[in-house]
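Left out: one protein chain. Kept in place: all the others.
Naming follows writing order (A, B and C), and every chain is counted from residue 1.
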Amino acid sequence: MVDSAAYYIDDLEVGMSAVFGKTITEADILMFSGVSGDTNPVHLDEEYAGSTMFEGRIAHGILVGSLISTVLGTRLPGPGAVYVSQSLKFMAPVRAGDTVRARVTVTEVEVEKKRVKLDTGCFIGDRAVVTGEAVLMVRRRPQPKE
Amino acid sequence: MVDSAAYYIDDLEVGMSAVFGKTITEADILMFSGVSGDTNPVHLDEEYAGSTMFEGRIAHGILVGSLISTVLGTRLPGPGAVYVSQSLKFMAPVRAGDTVRARVTVTEVEVEKKRVKLDTGCFIGDRAVVTGEAVLMVRRRPQPKE
Amino acid sequence: MVDSAAYYIDDLEVGMSAVFGKTITEADILMFSGVSGDTNPVHLDEEYAGSTMFEGRIAHGILVGSLISTVLGTRLPGPGAVYVSQSLKFMAPVRAGDTVRARVTVTEVEVEKKRVKLDTGCFIGDRAVVTGEAVLMVRRRPQPKE
Partner (left out) sequence: MVDSAAYYIDDLEVGMSAVFGKTITEADILMFSGVSGDTNPVHLDEEYAGSTMFEGRIAHGILVGSLISTVLGTRLPGPGAVYVSQSLKFMAPVRAGDTVRARVTVTEVEVEKKRVKLDTGCFIGDRAVVTGEAVLMVRRRPQPKE
C-alpha cells in the first residue's frame, strides 16, 4: 500500500473530517499563473489590483480551491479515490501571506455505489474563503475469499 | 485601461464564447503539486499510477479546470470581473503531453444584477475532459453624465 | 482563431500602442535565476548587493525586458508574429515590489515586407527603466479569392 492514509468506501462514515493547511506566498501565485496561464492583472499587477475593490493583488480562486483537492487526494479518502465533481463558491479574497486551511467532511456515503459526498471549505482562521461540495468514487475493501 | 479584452456586463450577450489552449507538461504537474501540496501518487508516482485504472500518471483535475479560470479572467469577461462560483465535473483523465482547450460560452446575462453565467468546459480535440458552469459579477459600463 | 488580439500587418498603423503591467516579486527573481542560470549575487545576495552602488538586490535586466516580449507576443502584434530583433538599454534598477509597465508603440509598418518596428519601453510610473526597439514579421491578412 503506497499510502496508508487511503480509505475504502467501507471505512467512510458521515462526519469524518480532514484538514490541510498552507501559507499562500507570492511564489504560489506566480507559479500558478504559469501553470494556468492566468495572467489576470488582479493577481500580478499591484497598481491595477490596487485600483479594484480588492485594493491589491489576490490569489487565484482556483489556486485556493486546489487545497481541497489536496485533502481529498492525500488524506480523506486519499489515494485511489476518483474525483467526480467539485463545486466552488468564492467567498472572500486570499492574499500572499494568508494561511489557508482546507477542510473536508463526509456528508453522504453510498457503499454499494462506491460514492462519497463531502462538504469542502477553505478557511483563514474561522472565516470561510471558499466553500463547496465534492463527490468521489472510492473502491470497496477487498473481500476475503471463502 | 489595462486590458482591452475586458467586457462590461452591458456588452455581454448569450452565445459569446472564448477559448484558451495549453499543452499540459510534466512541469505543469510538478509545479501544480508544489503549489497545491497535492502529492497524490496518481500524479507523481508512475509505478503506483500504472497499477490504477488510469494506467499511468494523470494531471490534477483542478489543474485542468484552472484553464477555465484563465479564459474567464483574461478574455471573457476579462479583467475586472469577480469570480462568484465554478462547478467542475471531471469526465476523463488528462496526461502530460495532452493539449487542452478551455472554452466558455455565455448562457445568461442579468445586466441589472451585474451577473453573468457561462457554460465552461475543457476539451482534448472534441472530447470533454472537464465540464461545468461559472458565475461572475461584471461591472456596468460607466454612464455618460447628463 | 486562438487569440482574437492578434493583428495582421495590414491592420497595423503607426502610433498603435499596447501595455502589460506586472509587479516584480522575490519569486520572479528566484525563478528567473533558475531558468537563466544567472546567479549573479547582485540579484540573490543581499549582503553583497548592499555593498554595491545598487544598495540592495535588483531584478535581472533581461527579466524586466521580458515584459516587452509579453506585450508583443500576446497583444500587439499578438500571436503569429515572429520576433526578429530587440534592443534593450538598461536605464535604472528594478527591485522586488516595483510594478513595471511595458509599453510598445508602432513606429514603422512595411506591409509588403510584412515588417513592423516598435518603440519599446518599461516604466515604473513615468520613469523609464528599460528602453529599446523591436522588429517583428507579421503575416498578411488572407486575401479573398476572386
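Please note the rule applied: a contact is a pair of C-beta atoms (placed from the backbone, for glycine too) under 8 Å apart; a residue touches a chain by one contact, two chains touch by 3 or more.
Since the structure is predicted, the reported quantities are computational estimates derived from the model, not experimental observations.
Undergrad: Kindly state which of the options B:M16, B:L30, B:V111 or B:V135 is in contact with the chain not pictured.
TA: B:L30
Undergrad: Need a quick check: the contact residues on chain C for the chain that isn't drawn.
TA: Those residues of chain C that touch the unshown chain are 2-3, 20, 22, 28, 31-32, 34-43, 45, 48, 52-53, 60-63, 65-67, 69-70, 73-74, 78-80, 82-90.
Undergrad: Just the residue numbers, please: which parts of chain A touch the chain that's not shown?
TA: The missing chain touches chain A at positions 30-31, 33-35, 37, 39, 44.
Undergrad: Spell out the interface residues on chain B facing the chain that's missing from view.
TA: Touch with the absent chain occurs at residues 21-23, 25-28, 30-31, 99, 101.
Following the convention adopted for this analysis, only the chains that are shown with their structure count from here on.
Undergrad: Report the inter-chain centroid distance for chain A and chain C in whole angstrom, where each centroid is the mean of the CA atoms.
TA: 36
Undergrad: For chain A and chain B, let me know how many angstrom lie between their CA-based centres, rounded off.
TA: The separation of the two C-alpha centroids amounts to 16 Å.
Undergrad: Using the touch rule from the top of the page, what residues of chain A touch 2 or more other chains?
TA: 31, 41, 45, 48 - these are the residues of chain A that touch more than one other chain.
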